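Complex shown without one protein chain; remaining protein chains in place.
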Amino acid sequence: MSTSRKRRRALQSRKIPGAAPGTLVVDPNAPVSKVELLAYGPHQQVDLKDLPVSQISEYLTKFPVTWVNVEGLGDLTVLQELGRLFHLHPLALEDVVNLHQRAKVEVYGDQLFIVTHMVTLKEQDGRCHLESEQLSMFLGPGFVLSFQQGLEGDVLNPVRERVRRDNSHIRVCGPDHLAYAMLDAVIDHYFPVVERYGERLEDLEDAILGRPAQSMIAEIHQAKRELLLLRRNLWPQREAVNALIRDPIPLITDETRVYLRDCHDHAMRLMDLVETCREVCSDLMDLYLSSVSNRMNEIMKVLTVMSTLFIPLTFVVGIYGMNFDTSAPLNMPELKWRYGYPACLLVMVLISIGQLLFFWRRGWIFGRR
Amino acid sequence: MSTSRKRRRALQSRKIPGAAPGTLVVDPNAPVSKVELLAYGPHQQVDLKDLPVSQISEYLTKFPVTWVNVEGLGDLTVLQELGRLFHLHPLALEDVVNLHQRAKVEVYGDQLFIVTHMVTLKEQDGRCHLESEQLSMFLGPGFVLSFQQGLEGDVLNPVRERVRRDNSHIRVCGPDHLAYAMLDAVIDHYFPVVERYGERLEDLEDAILGRPAQSMIAEIHQAKRELLLLRRNLWPQREAVNALIRDPIPLITDETRVYLRDCHDHAMRLMDLVETCREVCSDLMDLYLSSVSNRMNEIMKVLTVMSTLFIPLTFVVGIYGMNFDTSAPLNMPELKWRYGYPACLLVMVLISIGQLLFFWRRGWIFGRR
Amino acid sequence: MSTSRKRRRALQSRKIPGAAPGTLVVDPNAPVSKVELLAYGPHQQVDLKDLPVSQISEYLTKFPVTWVNVEGLGDLTVLQELGRLFHLHPLALEDVVNLHQRAKVEVYGDQLFIVTHMVTLKEQDGRCHLESEQLSMFLGPGFVLSFQQGLEGDVLNPVRERVRRDNSHIRVCGPDHLAYAMLDAVIDHYFPVVERYGERLEDLEDAILGRPAQSMIAEIHQAKRELLLLRRNLWPQREAVNALIRDPIPLITDETRVYLRDCHDHAMRLMDLVETCREVCSDLMDLYLSSVSNRMNEIMKVLTVMSTLFIPLTFVVGIYGMNFDTSAPLNMPELKWRYGYPACLLVMVLISIGQLLFFWRRGWIFGRR
Amino acid sequence: MSTSRKRRRALQSRKIPGAAPGTLVVDPNAPVSKVELLAYGPHQQVDLKDLPVSQISEYLTKFPVTWVNVEGLGDLTVLQELGRLFHLHPLALEDVVNLHQRAKVEVYGDQLFIVTHMVTLKEQDGRCHLESEQLSMFLGPGFVLSFQQGLEGDVLNPVRERVRRDNSHIRVCGPDHLAYAMLDAVIDHYFPVVERYGERLEDLEDAILGRPAQSMIAEIHQAKRELLLLRRNLWPQREAVNALIRDPIPLITDETRVYLRDCHDHAMRLMDLVETCREVCSDLMDLYLSSVSNRMNEIMKVLTVMSTLFIPLTFVVGIYGMNFDTSAPLNMPELKWRYGYPACLLVMVLISIGQLLFFWRRGWIFGRR
Partner (left out) sequence: MSTSRKRRRALQSRKIPGAAPGTLVVDPNAPVSKVELLAYGPHQQVDLKDLPVSQISEYLTKFPVTWVNVEGLGDLTVLQELGRLFHLHPLALEDVVNLHQRAKVEVYGDQLFIVTHMVTLKEQDGRCHLESEQLSMFLGPGFVLSFQQGLEGDVLNPVRERVRRDNSHIRVCGPDHLAYAMLDAVIDHYFPVVERYGERLEDLEDAILGRPAQSMIAEIHQAKRELLLLRRNLWPQREAVNALIRDPIPLITDETRVYLRDCHDHAMRLMDLVETCREVCSDLMDLYLSSVSNRMNEIMKVLTVMSTLFIPLTFVVGIYGMNFDTSAPLNMPELKWRYGYPACLLVMVLISIGQLLFFWRRGWIFGRR
């Protein structure tokens, strides 16, 4: 029930149909917004947490690159202040709040609006499910403004580390390289997730070959559906990166384009891995079905062997259980023979041997099953 | 029968094959046409119902934007008068009346003709079916003329509300923004419908895992077919919106294009949701089939266990029911033994235990089923 | 056999492989060619039947539009005379005679050569099959020359009616509009055919849900194959219309292009309908298979219930049919008990009740099947 | 085994991986090369067989068109001499010898290199299999040089006939028309092959509906695989013809392009036919499976009817075979009744009638099966 409710929630969008575009409707259960600022140039860097929006503007002019990261989308005023400060387009800001957007790159004047999804695999009680968190970025001249849903787990920490390190390449590059680094971190985090699926499917294969159970079908289907979700997440992400490489956007330098090409390659490789996993899912389905039909066959064989072995014998013993009046000479004279009973037993043994030979030649018994 | 008749009707077009193009054939059962006018500018707005066509022209010149909405397509004269007043192309007007058009955008001189479909999910006696209503729009300089079939339920009310509100953004925009707002309302109304399908499929999954019944196949198929219909509705709608964004149509301002991009995004997301639901349908089909074959397996196991357990025993008791003359020493001496009967029972118990062990080792009994 | 022979004939082309291109080989069984002329301008029109080819040329100069229609392709000389009169390209003329061409539009100098297919559904002995007839058209300056196979049934009569009516729009248009009107009539005649398939599939669904029979598989397959044929007919037709709209052909005026767009729309809608029908076919196949496996399940349940119910009972009665010497005290003392028989019956009734409970709990009896 | 060996051979390429490109490795088992020359102009023609390569050059200058045809690829020196005489590119010449190339058109300087495949259907012992032979052509100014593998059967004879006939159209055209005529002959020879498949599938359908046998699966699969091969042969052929039509190759005149369009049409039609046959294959597979499951159902019904009919009866007769001491008043008093036996028989008849009614109502007996 809990998983089904989660899925249901994932399907529902919060926006009221027909509402004016650009309306900001904040989810009352969303975590409180925390603003974090990382401003840096080749030689210095500043790292501030929980600072009010009003203080951001001074860093924007002082540093070559300013990265403002907002975790948690529960604070309408913070979002609106940031919108005014950075001149964000209302439609883009709406997309930040209204989750479940497709990954995309959009140009609004001199700003780029990028939506991606970070995924993590939560394992709980031996079962794992996929969690997806939207990361929205605005890339403008001299700044990157990013919004996270604020769930636990953060894929951007390695990027922060690289910014803080004094002689790292990222410090001498512009905000476009920072945006690339974030995108790259997001996409690279898909690798362990996809690899985990590969392992799960291997375990499932072993289990099916061992003893197939109905529950495995459900597991295969869950894996298939989550891989589909991954594919749906990755595809537009790949397209977005491609748009950044290909489209003549002045914010993106040629050097960054070379790096983005690398990022695009990783997305392609991920797609390949996901597709392979999905093929494996289909194969497992086939394997399960053939395994089940194999067991059915085996059951039928046992039934058939036992039934057909004893049916003629039971008929024979039935004959000699008849009560015909044996005083008439033709009425079952066998009953009065001296060796009647042993002869009867012998006949039955011969019938059995004949049948066993028949079964053995067909490979139903004593052969490989 | 009623649903099949409905489907049949949905397949039939009213046009006579080979009739001259542009011939208006009005459905005699269509509701009477009601004309409604909403004219507005930044500072004033007029809202009139059931006004005659002849009075429309005066508002067209007085207000920056005039929205004429016709509900019900049963009135040939109203349609013809509007055709003359707005210089509508006869082929476009024919498409307004002749329902079941694909969603499309067509340029006729300085006018745009847009066809979309609104969907609603009618629930009746616990079963729900999809209803689709065609909305045709003409967008020209200073006006939007829209035609609805006039069924109950109206997705355009939120748009009307926004026009009536004094300080809303829509009041300062041109007719292209009004057309966008209508398109957006239509597309956004697909979300609750698709989400309802998601929920239905979840319920169906629970039911199949519980106790599969033949009727579920029909339900899955109905859902699949209606999702196909939704996809068929959405795909050209997405294409139409894309044409509006991409094609150099002077009626559409660049600002509206940005909004239409948002609309296009929603259509893409809907397509994704519908595709996911369709995948779920296929999975449910698999689940049903594997569930049925599982039950078959179970039935076979019970039959096999019972049959093979008792068949040898019945043979044994048959033997001692034979009437061989026991005066001959080799003819069934067991019958005269003191412990003949208990020994016989013991043999049968041993046979049973042997068989039960065999079944248990194969996992047919006392194991997980 | 007759249908298979028909199909076989439909697959065979009359042309000898390697023969020179442009060779006219007339089918000896084809109906005799009948030439019909309809020449018209805005104010007058002439309608002539069975006129010799030599008289055609005078009308070509006198009237703005001359429509020469040839029914039946059995007359080599008529075809050759027409070829000389209208300067038809030998390859095009070969395609007129050599049936089973794909629908196409080809430019030969200042002429357009258009091939389409008209379909009709022949119903015979409760079974219906699809018949397709090739319609080839040459559109040149001031004339349309069309060739029909000359089977019964004619989709072009409504076009003739429109030409004969004095104030119809077609009279003031050029030959391109006439060609459009013919194309439109051909495409519109697909609608009743496709709708008939929709109805047949509905009937089939009812029948399958009632009592599935092997013959239904064949019916589904026939419908599927004919729908495939329809799709194969429609797809190039749609492409041909699209080529007429898109390519810069001077013969086609811009006004006619607007009308052709409508025609293209109809073709698209037909494709949608056909695709929907094909999906329904696949669903019916699934339904049939699940219905059959359901019945199998039911049969197995009855067998299992009956067998397992009586097998233990038969064993019990077998025991008391054994002939052990009851003079030994341990040899079946039950036989001599006063209430031995009633006790035995009671035991059997209890066994039965136990089993029935087991079956009932599994939902095999007295539950919904 | 023989067919599998053939298939294996078909898969193997003779080239050593990593060998220098342009290396000519001649198959030692290939037939000896025979050179044949057909030189012609509008008014004269020369037809020579088995002439040495050194004599070819004189005809090249004397006649407008010279067609050199080489049958059998076993002669390395002949191939090398021709390569030098016609300045063939070593890669192209390698492709002539190294069979199993995809059909293609390649430009080498002022020459065109065209690879196609001729197919024939060999029937042997009632079973037929597809044979494919590579035809490579070089089209240059004033000559066509063609290479055949030299198996029996030749599709080019009709072309030779047309060249030899004095007033045929081909005599007044250039070498491009000759190349077209050869391509056209090759493609037209696919028609009888594909039609033969259509007939085989029809026969198979009749056989499956009659009495399905396991061997039919193998036949369907063979047909499917060969149709796939045909499709794989046809697809690049169609593409090659399309390249000839579309690409601006000076060797091909506009008139020949019109003829090639016809050739392209035929290829498209063949693809349609092959696709239809492949669909029929899938349908036959379904038909076979449903037919088998139908028979299974029938078998189960017979088993169930017989078993459940006699099981209760056998139980009843078992009861009266028990040996209870009838001196006790409650122990089977029926045995002593005057009408005990007839009553017992009556009960059994009633039980049987009840069961038969039950079966009949379910449609298991006396109904349509």
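Each chain gets a letter, A, B, C and D, in the order it is written, and its residues are counted from 1.
By our rule, a residue touches a chain if its C-beta (ideal position, glycine included) is under 8 Å from a C-beta of that chain, and two chains touch if they have at least 3 such contacts.
All values derive from a computational prediction rather than experimental measurement.
The missing chain, though absent from the display, is touched by one residue of A:T77, A:S215 or A:T308; that residue is A:T308.
Within the complete assembly, A:I170 is the residue of A:I170, A:A218, A:I249 or A:L356 that touches the hidden chain. Touching the missing chain, out of D:F63, D:Y288 or D:W364, is residue D:Y288. Hidden from this view is one chain, which touches chain A at 155-159, 162, 168-170, 181, 184-185, 188-189, 191-192, 194-195, 198-199, 202, 205-206, 209, 258-259, 261-262, 265, 268-269, 272-273, 276, 279-280, 283, 286-287, 290-291, 293-294, 296-297, 300-301, 303-304, 307-308, 311-312, 314-315, 318-319, 321-325, 328, 330-332, 362-364, 368. By the touch rule set out above, chain D reaches the unshown chain at residues 4, 7-8, 11-13, 15-22, 89, 91, 94-95, 100-102, 104, 106, 108, 211, 213-214, 217-218, 221, 224-225, 228-229, 232, 285, 288-289, 292-293, 295-296, 298-300, 302-303, 306-307, 310-311, 313-314, 317-318, 320-323, 332, 334-342, 344.
By our rule, only the chains that are shown with their structure count from here on.
The chains in contact with chain C as well as with chain D do not exist; no chain meets both. Between chain A and chain B, two chains of identical sequence, the interface residue sets overlap only in part, with shared numbers making up under half of the total.
If you average the Cα atoms of chain B and of chain D, the two centres end up 41 Å apart.
Each chain gets one centre point, the mean of its Cα atoms, and the points for chain A and chain B are 26 Å apart. In chain D, the residues that reach two or more other chains under the touch definition are 321. A list of each chain pair in contact follows: A-B, B-C, C-D.
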